[in-house]
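One structure is given below, encoded as structure tokens.
Only one protein chain is missing from this complex, and each of the others stays in its spot.
Our next item is chain A:
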Amino acid sequence: MTGEQVVAPGPGSAAGPALVGIVLVSHSARVAEAVADLARELAAGGTVAPVAAAGGTAVGGLGTSAERIVAAARAVDRGAGVALLADLGSSVLTVKALLMEDELPPGSWLLDAPFVEGAVAAVVTASTGAPPAEVAASAADAYTYRKT
């Protein structure tokens, strides 16, 4: 868990304990990418948990692509679980439908958290090697940060 080493795929790899992967699902590819960048930057300083953006439709429009979500989840799966965070409507429903049909890697689950704050909390926590329950709790906790 030291240095900027790339986390090798597979559970319990030589790079240390497998990390929970994070998938950010947005109606907009730019929103998903930007939030992924923001979360990675704020988690930097050591190992950063694998984060993938799944934004927009397969043809580059606004909306949700089941294929992109499945591909992103597979890309960040290190065998320690995959946390998916979705923004609105069809993003949430598509992830839920894929979970119901067992189309995501084992140990995948939908986070209940605000999109930007939850993403940062989840990536920072996952980067410490925390187990899924801690990643989920930390992301959900972001709902309680009042702004006024």
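Everything that follows uses one rule, which is that contacts are C-beta pairs under 8 Å (C-beta built on N, C-alpha and C of every residue); 3 or more make two chains touch, one makes a residue touch a chain; residues count from 1.
One rule holds for everything that comes next: contacts and distances are computed from a predicted model.
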{"item": "Name of the absent chain as recorded in UniProt (options \"Beta-ketoacyl synthase\", \"Cation:proton antiporter subunit C\", \"Dihydroxyacetone kinase subunit L\" or \"TonB-dependent receptor\")", "value": "\"Dihydroxyacetone kinase subunit L\""}
{"item": "Hidden-chain contact residue, picked from the options A:Ser28, A:Ser65 or A:Thr125", "value": "A:Ser65"}
{"item": "Hidden-chain contact residue, picked from the options A:Ser26, A:Thr47 or A:Thr94", "value": "A:Thr94"}
{"item": "Interface residues of chain A (partner: the chain not displayed)", "value": "57-58, 61, 63-67, 88-90, 93-94, 96-98, 100-101"}
